[in-house]
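Report on the following structure.
A protein chain is absent from this complex, but the other protein chains hold their places.
Up next, subunit A:
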Amino acid sequence: MANKRPPFWQREKYTPYLLLLPAILTILFVVLLPLIFSLYTSFTGYRLIRPETLWQWVGLRNYQRIFNDGDFWVAFGRTILFLTIALNLEFLLGLGIALLINKITWGQRTLRTIMMFPMMFSPILVGYQFKFVFNDNIGILNNALQALGLSDGAIPWLVDEFLANFAIIFAEVWMSTSVFAILLLAGLFAMPRDPLEAAKVDGCNSWQVFRHITLPFLMPFVFIAMTIRSLDVARAYDIVDVMTGGGPAGRTELLWTLIARTGYDNARMGQANAMAYVSILLSIAFTYYFFTKLLAARKYMGGAE
């Protein structure tokens, strides 16, 4: 009796695992298994409408196809371009808004709340909203331009390649600039006053104070926002799908509208999953890049007062 060991689930060593078991199981079934399954299907000729193709192993064929698929690489490039433009615009606008709000002495709270409104709408609704703003016949933009006599014809906002991409970026920026604005405002609130004053005494004018002291202090906040937003934009789907559906003729196709079309409309799930895995590399690359930057920028923020 004295030396009898308790059954293993009662041993102290296993308690943490036992307690974590529900979480581990959930992650296993909800995340890991689907992930493995989708990875597996990317090596098959799986078509949604023909379940038996799930067992049709094709090796790397789906991946080989991607490398010869011009449409995919155009969408890939367009996504990177889209991401670069949207992130930079949002950064500049967000910084401007944060600096202005930081200056005012009353109504700050209200403005901060108002600023968050665009984030509260579902992207789908933002998409519809801008679809109607930019619509060439009934859109308020064209109507307004015509009423003001600034344009006589209907400008094809969502049809022309350049204008359509511009319209989508506009919607994206409208919805998400506040992410930057709010994070940068938090950074400005946390900014110590002394180095700013020291810089003024050291001979800086306002621009130099901003350039040499404020901006470096804000950089970690910028990189956090960039990380969040690059993940967001790299998987952009809803706004594009609602506004243009990736068209016309693929002129606004981004990675995920292309993947969704391949997987659901064309039912080629195996191929779509292969594309998705290649696309994820993009997100990983951006996240890694901004994260390294963040760590570098944070290093000196440590204990210095």
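One rule holds in what follows: a contact is a pair of C-beta atoms (placed from the backbone, for glycine too) under 8 Å apart; a residue touches a chain by one contact, two chains touch by 3 or more; residues count from 1.
Methods note: contacts and distances are computed from a predicted model.
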Listed names "Sarcosine oxidase subunit delta", "sn-glycerol-3-phosphate import ATP-binding protein UgpC", "ABC-type quaternary amine transporter" or "Fe-S cluster assembly protein SufD", matching UniProt entry of the absent chain: "sn-glycerol-3-phosphate import ATP-binding protein UgpC"
Contact partner of the left-out chain, one of A:A199, A:A225, A:I239 or A:A274: A:A199
Contact residue for the chain not shown (choose from A:F217, A:W256 or A:F286): A:F217
Residues from subunit A at the interface with the omitted partner, ascending: 192, 194-195, 197-205, 208, 212-213, 216-217, 297, 299-305
